[in-house]
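Only a single protein chain was left out; the remaining protein chains are all shown in position.
So that you can tell them apart, the chains are marked A, B and C in the order they are listed, and the count of residues begins at 1 in each.
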Amino acid sequence: MSFVEYSDFIQDGDVAIVYLSHDSMMPVKVQQGAQTQTRYGVIRHSTDLIGQRYGSKVTCSKGGWVHVLHPTPELWTVSLPHRTQILYTTDIATITMMLELKPGSVVCESGTGSGSLSHAILRTIAPTGHLHTVEFHQQRAEKVAEEFQEHRVDHLVTVRNQDVCKDGFGVTGVADAVFLDIPSPWEAVKHAKAAMKRRGGRVCSFSPCIEQVQRTCETLAEEGFQEISTMEVLLRVHDVRTVSLPLPDFGPDPSEPDTEREAPTTSGPTHAAVTLKTTTPPREIPGHTGYLTFATKPRT
Amino acid sequence: MSFVEYSDFIQDGDVAIVYLSHDSMMPVKVQQGAQTQTRYGVIRHSTDLIGQRYGSKVTCSKGGWVHVLHPTPELWTVSLPHRTQILYTTDIATITMMLELKPGSVVCESGTGSGSLSHAILRTIAPTGHLHTVEFHQQRAEKVAEEFQEHRVDHLVTVRNQDVCKDGFGVTGVADAVFLDIPSPWEAVKHAKAAMKRRGGRVCSFSPCIEQVQRTCETLAEEGFQEISTMEVLLRVHDVRTVSLPLPDFGPDPSEPDTEREAPTTSGPTHAAVTLKTTTPPREIPGHTGYLTFATKPRT
Amino acid sequence: MADHEDDDYQCRIKEGDYVVLKRGDIFKAMQIQPRKKVIFEKQWFFLDNAVGHLYGATFEIVSGGTLQPEKPKDTVSSDGSKEAGTDNRNIVDDGKSQKLTRDDIETLKEQGLKGQQIIDQLIKNSSTFRDKTEYAQDKYIKKKKKKYENTVTILKPSCRILALMYHGREPGKICHMRYDTLAQMLTLANIHAGSKVLVFETCAGLVLGSVMERMGGYGSVIQMYPGGGPVRAGVESFGFPAHFHDMLHEFPICHVNSLLAGTLDTTAKDTNTDETKSNMAAEEEQNQPEADEQGSMEQQNMEINTGDETGQDQEKTRKEAKAQEKKARLEEKRKKLAAAAALLEGRNADGLVIASRFHPCPVLMGLLKFLSPSRPFVVYSQYKEPLIECYTKLREHGGTVNLRLTDTWLRHYQVNSPYMSCSSQESTVLTPSLKRKSLTSFLY
Partner (left out) sequence: MADHEDDDYQCRIKEGDYVVLKRGDIFKAMQIQPRKKVIFEKQWFFLDNAVGHLYGATFEIVSGGTLQPEKPKDTVSSDGSKEAGTDNRNIVDDGKSQKLTRDDIETLKEQGLKGQQIIDQLIKNSSTFRDKTEYAQDKYIKKKKKKYENTVTILKPSCRILALMYHGREPGKICHMRYDTLAQMLTLANIHAGSKVLVFETCAGLVLGSVMERMGGYGSVIQMYPGGGPVRAGVESFGFPAHFHDMLHEFPICHVNSLLAGTLDTTAKDTNTDETKSNMAAEEEQNQPEADEQGSMEQQNMEINTGDETGQDQEKTRKEAKAQEKKARLEEKRKKLAAAAALLEGRNADGLVIASRFHPCPVLMGLLKFLSPSRPFVVYSQYKEPLIECYTKLREHGGTVNLRLTDTWLRHYQVNSPYMSCSSQESTVLTPSLKRKSLTSFLY
């Protein structure tokens, strides 16, 4: 198992995703002899996990069962321990495409936060790329570095604990792409530029507030970035369900004598209904997360 | 005919809406002896319109036919002569509800523009309300006053040709609701407040740019307005259509011996398809028009 | 048109008024009744003290459930501390930053501390507050405020406020209709004073009440209702003046076919004497239990205007009165039916509004016959598929122009002057509404 390479079987030391339900998943560090508590009972790693195929259905001690899935950055995003606000897959997917990430890309990122985006970047740039990620919060930087190791992607990433606005990314002229998710991205734009390859590349800044976007766009333009473009992507999840629509009873129709009807007094109101498959969006859409501002650094 | 009262028959002096197609309607001033050119040929008012029922199908000189509809503010909005950018029905509907307009409401509006919103306001506040509308462009003010007369709503409206930011609405302490659609609404907020009833009321400002919204919200808060809330409403029109989805041909299935199939060499690829009714939104949604900022003036 | 002194009368809360309570984004419709205990947002109180105050006033709920008019606002933290960090880097996420326990807070509450005072205590006892950025501090205060505030604002009901209330509290009751959708419907159907409008809804009366508000007591509204009786809990909440109800008529859809066929008898007769004619009274009786059931369900869930006065000893007298009542009710119903039938017979309605949990297609095809030519109608359904069917059927059927299947997206923006403008939030449902400028079918 690794976050950048599939395996078929669960092994000691893997991180597996225990799938309880659509909105309940938990990452589990697989260890010989260890146990994991779920609401369906205990999972015994040695017997229930190790040697099993990823995707297997595992029966827990209370008789309930769970699925054990191979980790992916997307499953990690919905199950990781939150140490900060995180980026979700809808934004991550857009960022990955719009930054033109691919195997071999060198990427700078700040802040690392809980590592949600970092894992998705690593998946895409492996096996030949590299991620330089900067996190000013020491505790978080240490924790995420530990996770990278557990997820067997540490050879692809360098974690730096510093202030990107003051100290930059710690590298110069190497990046194909830079991602910023910090309160004042405009203060890091010149560092982003410095970190990027001379031939140019793409930059993205994520901000929840339009004022941050405005200042960032201004600074990007001043620093000579081109194709500055701000967008927002929202996800709608459609709930598939069967609904029943009653038909109105307009009473007996004297103009239709061929209708086979009993005397209306005895037939009573008809309760006919039509059943159909439809979708309903959830009442509250997971709304605004942030604005994504992209730009191109030209060759300098 | 009037824009605030239905009639059944077309009369001399009416304004009728000639409906050619979904996106092609034209308002026609009905006059004894007059003619109107359409792409389907000439409509002769005396014979084709006057005395006919609203809703009638009228055959034009070239043999094509059109429908003649009773005017409504909504039909006027899609057929009026543009002298400015106009407000469309989606925004108008929201404004009407959020300003709590109803029969008897006294409303102030600026700018009048092409009168799209004005007609909708008049429809809703009739027969006992009044609209004070301020337009700084003299030509436009004159033209819209003329239209109000033709549409038989002039008794419900006062048009003033002045600068609302300098001179206000020309009335004090009378309005239940104020609507602003001007480049710098913040300059008119104090006039809006002065125009409103002592007991309070609702105000709306329409602006295409978020900076305008920011300044307006600031000023509204400074002037003591409450419940300040900004929103945006977008319309999606769904195109209903029948589509055909081909079914894939995976070739003969040896595991299903009971399938009645000819020898595959002679049967050729099957071109089965499934037909279904679905909707497609138009490729380009009529996008952002503006932000609607609403607020409540408390009793002062 | 100037603001007269007597305007004031309308602006003040009176006993018997229908009002809407508000805290933050939470609304609840209510009637002002003396010494009536009301429960709102898990707090109980009496509205008596609100009488005589202006609509829009905010009250603090003090001990004993008494309302006390709020003093001028004091939004800045009372100890005046405005110290803020520049970022959150020094905040360690150990869940131990708040020194006050849940029990401590309960004790503070018991000591009679009010919302703002409790929040001040929370800030004082938060080890990380000072290190948070100004934005984060602001967010923190807002969150806590929501939790510990105990004020309530009293509003005059309106279509806008009741639509917000229903969508927030009981969306299932109004077929998940959003207020912006209701706004589109009222405008697209050209609802205005002096017209004759047909309404078929299962939205607790919200749509019906909104139509009535827009007609201001002028014209006539005919509620076409399914089952045994019209549902109107929502109409009451509007608190319309009495004369508004004069324009409201009702007609049970089970008589639509006989009305159209000209066989509906609405003259006053004893029950079941004429079986060859559409035996309206029999059906009425038959449908009654269902209506009661529907009505009481309505009452249970609506949480508005329910009294506690029904004692068990009243049960007896009630039963005796019931027979009498029933007869009177039937007679009244017959008169109402006759009046509604008279309005419908001309088949010259000016507008038609459909918003229900029923399949919209047969409802529309049935009721469209009552519409005058060149008049708009609008059909709402929570689901798109049946509206596609509606659309297709109408196109095949002919007689309509300007038909459109639409929905709207609504978005709220937070514009916090002067510093932070943030986090727009989307609240959207697929809510198509079908619009038609009609040339009714019999024209062709």
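In the analysis below, contacts are C-beta pairs under 8 Å (C-beta built on N, C-alpha and C of every residue); 3 or more make two chains touch, one makes a residue touch a chain.
It should be emphasised that the depicted structure is a prediction, and the values quoted were computed from it without experimental measurement.
*Asks:* In the whole complex, not just what's shown, which of B:K57, B:R83, B:R152 or B:R198 touches the removed chain?
*Replies:* B:R83
*Asks:* Under the stated touch rule, tell me which residues of chain B contact the chain that is not displayed.
*Replies:* 83, 136-137, 139, 163, 183, 208-211, 234, 236, 243, 245-255, 264-265, 268-269, 273-274, 276-281, 283-285, 287-288
*Asks:* Residue-wise, where is chain A in contact with the chain that is not depicted?
*Replies:* 4-6, 8, 19, 22, 53-57, 67-70, 72-75, 89-90, 92-94, 96-98, 100, 102-104, 106, 120, 123-124, 126-128, 130, 171, 173-174, 197-200, 210, 213-214, 217-218, 221, 226, 228-238, 240, 277-279, 291, 293, 296, 298-299
Note that in this section only the chains that are shown with their structure count from here on.
*Asks:* If you average the CA atoms of chain B and of chain C, how far apart do the two points sit, in angstrom?
*Replies:* Distance between chain centres, rounded to whole Å: 25 Å.
*Asks:* Can you work out the whole-Å distance between the CA centroids of chain A and chain B?
*Replies:* 40
*Asks:* Please work out the Cα centroid separation of chain A and chain C, and write it as a whole number of Å.
*Replies:* From the centre of chain A to the centre of chain C is 38 Å.
*Asks:* Residues of chain C that touch two or more other chains: which are they?
*Replies:* Only 384, 421 qualify.
*Asks:* Going by the touch rule set out above, which residues of chain B reach two or more other chains?
*Replies:* 210
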